[in-house]
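Omission of a single protein chain aside, the complex is shown with its protein chains in their original locations.
Chain IDs A and B follow the sequence of writing; residue 1 opens each chain.
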Amino acid sequence: MQVFKLYFKILNKNKGQIFMYVGIFMGILFGFILPNADKNSPKDFSESTTKYAIFDYDNSELSKGIAEYLEENHKKKSIKNDDKETIQDAMYNMDVSCVVRILDGFEEGFLKGEGDKYIEVYRIPGLSMAILFEEDMRSYLNVVDTYIKSGHNVKDSLIGVVEAQEIEVEVSLPEGTKVNNYSVAHWFFSYIPWIFIGMCVCAIAPVLVVFNKKVVKERIECSPYKFTKMNLEVILGVVVTGMVICIAFAVASLVGFGSDMKVTQGALYIGNMFCMMTVALAITFIISKLTSKGTVISLLANVVSLGMAFLTGVFVPMEMLSDTVIKIAHFLPSYWYELAVIEIDNYSGEVSTKIMGYMGVQLLFAVAIVILAMVISKKKRVA
Amino acid sequence: MANAIEVKNLVKRYKELVALDHFNLEIKEGEIFGLLGPNGSGKTTTINCILSLLSYDKGEIKVFGREMHPNSYDIKKDIGVVMQNVAVFDELTVYDNVDYFCGLYIKDKAQRKQYVNEAIEFVGLEDYTKFLPKKLSGGLLRRLNIACGIAHKPKLIFFDEPTVAVDPQSRNKILEGITKLNEDGATIVYTSHYMEEVEQICSRILIMDKGKNVAIGTKEELKKMIKNTETISIEVMGLEEDVLKELKELPHAYDVKYENMTLLIYFSGGKHNLVRVLECLQKRDISFGRVYSELPTLNDVFLEITGKELRD
Partner (left out) sequence: MFLHNFKYAMRTTMKNKTTLIWTLLFPIALATFMYMSFGELFEEEMMDVIPVAVVVQESNPSFEEVLASLSKEGEDQVIDMTVTSEKKALEKLENEEVDAIIYVTDIVYLKVPGNSYEATVLKTIIEEYYKVRYVVTDIGKTAPEMMQNALANLRSDNQYYTKMKTSDGNQDVYTNYFYAIFAMSCLFASFVACEKIQKIQANVSPLGMRRCLSPNSKMITILAEFFAMLITQFAIELITLAYMVMLGVDFGNKYPQIILVLFFGSCIGISFGIIIGSMTRFSSGAKEGICTCISMILSVMADLCASGIKYSIEQTMPIINRLNPSALIVDSFYALNIYDTYDRYFQNIATLGIMSAVLIIISFFIIRRNKYASL
């Protein structure tokens, strides 16, 4: 087991890369995904709401009425300062879609029919949710205006508008549909392709490169160590590394959200993750055959892992990708991984052949990549 | 002749290990000075200290009569170094490599061009100027390494084991070249653990071991330091104890060894030693094979002073 041991000795030098990816993953998970994830998945229809911020400088009956109404129907967020740059930042980052500023003197102005001078609305241009919000507010003011023009006072008008808004249209979902809100586990697992590919290529490829080095290879080949045995031990080392990483992530996922998952569901997630690991290791293998420069490996690791992540819906939900991209994504293994994750997330008691199929496709990809790598390495040796 | 290098009481420690222990050295201008010692005896450390690359714990180093500092650019200008390891850019061709390093010393373009071409010619790489280093064989690479070190025509050149892993042909070329550089006026400091090389080209030799100065002088002087003047070896079968005893009692003989059917007799001074040995064997009617008489080598010097072989 000399070669096997040597593999881990060299790998040990790259452990920093593995920890870095784990660190980044944890950072994104705890700092970003978990706080933003919708933990309860509603089974009924819920209206889309718009995130907005409001600054009320009038503090009149009417302005409070608007604020109350908006708060009931939309998601109020507070932003730090009422200055242009803060508003711009918040809107750019989609923290809020709209900002309403009610200036002093609004109620008086409104009664005179020049309320528009006292309300300022900022919204993200072109964003449909923001248009909806604007429409909603306009309609509210329109009703109030109508009441007032018909001789009601502000107080009665506000009562009237509230009653007018109370009519609720019934919205139902067809039998058996699932509301596509993803679970936290889904987010955890959907980041896996990016993490695994980046991690494996960065940490393992440099080790394989050492074994590929002509001098080292020839020296080992000269020894009584059988060539196949050496290769087997390297492969064993790579597989063990992959297994250990997978098991660590599996344990983390079970500790994190094991209680939210059914047993089969958990098993499917983990099985799917192992398939992705196979792909990641295959990619590592091919990259180690393509180049021997550390810098190039780092760059390639990022191009492949980030590129795949963007094209197959890791960072951007798949339903937001265009049809062309989805078509291209069919040729990328992580696409099938993500499909499987979505299916597993919707798991309702029976293991569909679909999930198995998705996993199978990933394994086929892994095999294809390994074969391609061997062809390349043979070509290189001849040349 | 003025001193090119003066080293006084140099001490260099690597943590526990004392690499140089109150080491002294004087090298005159115009010499080919050999630093001889086994691996790990401190040859490279000495050179790196002289070049001010290494810090040292104690001592004084002067080059061309001036104290040496990392920023003594006026001294560095006149120094050329050929390292043990090949130090060239993989990305640059043979010509560009020599031109780059030469350009660090010589500003005048026309002069530099001439120097670079001379250096390339000197090491015999004219046919390879457009080659990248990785296309060169080991011997040619060493020659490029030398060209990079000497192109600026330095007055003092250090050669740190320049012939390691070089084929005999290239080695002879390198040694001839070094002699030529010396004839052109350069002072040479040459380190090696190959005593033959040192013996062949060096005018003065310093033998060092474990960071200490063991002996210094011309090769003749060094050889005079030891009592051995001649070693006679004879291939002979089945010698008896009493024969060895008798041989040892021959005049001037001070030691006799008999191993692997080879008889070794060591003499200190005296003439006609070989005749006496052969007479002794003939008298007893002992038949023998090949006979050699050898003058002492630097290895003998080292062996006698330190009690161990130069090469391990």
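By our rule, a contact is a pair of C-beta atoms (placed from the backbone, for glycine too) under 8 Å apart; a residue touches a chain by one contact, two chains touch by 3 or more.
What you see is a predicted model; the values in this text were computed from it and never measured.
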item: Chains on display which the left-out chain touches in the complete complex; value: A, B
item: Absent-chain contact - pick from B:Val7, B:Leu51 or B:Val277; value: B:Leu51
item: Which of A:Phe8, A:Phe315 or A:Phe331 contacts the chain that the document leaves out; value: A:Phe315
item: On subunit B, residues whose C-beta touches the chain left out of the figure; value: 14, 48, 51-55, 70-71, 73-74, 76-77, 79, 81, 83-89, 91-92, 96, 100-101, 103-105, 107, 148-149
item: Residue numbers in subunit A that touch the chain omitted from display; value: 13-14, 16-17, 20, 23-24, 27-28, 31-32, 35-36, 42, 45-48, 85, 87-89, 91-95, 100-101, 110, 115-117, 119-129, 131-132, 135-139, 141-143, 145-147, 149-152, 160, 163-165, 167-174, 177-181, 194, 198, 202, 206, 291, 293-296, 298-300, 302-303, 306-307, 309-311, 315-316, 320-322, 324-325, 328
